[in-house]
Each structure stands twice: as structure tokens, then as C-alpha cells.
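The structure's right below; bear with me while I get my questions together.
A single protein chain has been omitted; all remaining protein chains appear in their positions.
This part shows chain A:
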Amino acid sequence: MAGEGDLRTSAKESEDDLPILNAENLQSNIKSVYYSRTFLSIIGGVVAGIWGFTGLTGFVFYFLVMAVASLGLAAKAKFSVNKYFDSWNRILIDGVFGGLMSFVLSWAFAYDIVHIF
């Protein structure tokens, strides 16, 4: 069809570098990654609290859980990240430091319930 063909050629011939993306789907994917990471941060905190980690061991455990989560997310995206996200950072790095706060909160909460009270 003439309309579709025009859109595609103008996308290739445009001067700027930004590719045309379906922004609504990209936002849905980013939200999905955020939900996964937040839930896993809380669960990781509960496990660290029950296990009795104190100090640096707990943070090491958190980054371990986040690394496993990154691997799982990459597998969910079938390792072809360009099809679902605009860069690798979205599934590898986004949300790791935001989840750290949730992790520490649930870690302290679980540790208190199991080991102190």
C-alpha cells in the first residue's frame, strides 16, 4: 500500500538517529521488568533474614539474586534484546539499586521476626 511504503522509506531516510519504536509496548516491557525485580528483592530479603545473614554477606546475596534475575530476564527476552528493549541496560542494570532499599527493609524485618522476637 502506498501509505505504508511511504512511512518506511521516510523512516530510513530521516536525518536523526532515533529508530521508530512502539513506545507503548516498550513501556509495558519496562514495567514488567520492574515488577519482577521488586518482587525478587523482597523475596531475597526474606530469605536472607531467615538464613541469618548479617553484614556484607547479605549484600553479596542480594547481588547474587539480582544476577540470577538478570539471567532469567534475558532468557525471557529469548536473548534477542533488541526485539523487546532499546538497550541491554534495561534488563541488566535498571532497577538493581532501587530494589536494594526493598531488600534491606524485608531483610531487617525477616531477621527481626525470626531471630530476635
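What we mean here is this: a residue touches a chain if its C-beta (ideal position, glycine included) is under 8 Å from a C-beta of that chain, and two chains touch if they have at least 3 such contacts; residues count from 1.
As a convention for this text, contacts and distances are computed from a predicted model.
Choosing from "Geranylgeranyl transferase type-2 subunit beta", "Membrane magnesium transporter", "ORMDL sphingolipid biosynthesis regulator 1" or "catechol O-methyltransferase", the protein name stored in UniProt for the chain missing from the display reads "Membrane magnesium transporter".
Those residues of chain A that touch the chain absent from the view are 8, 20-23, 25-26, 28-29, 31-32, 35-36, 39-40, 43-44, 46-47, 50-52, 65, 68-69, 72-73, 75-77, 83-86, 110, 113-115.
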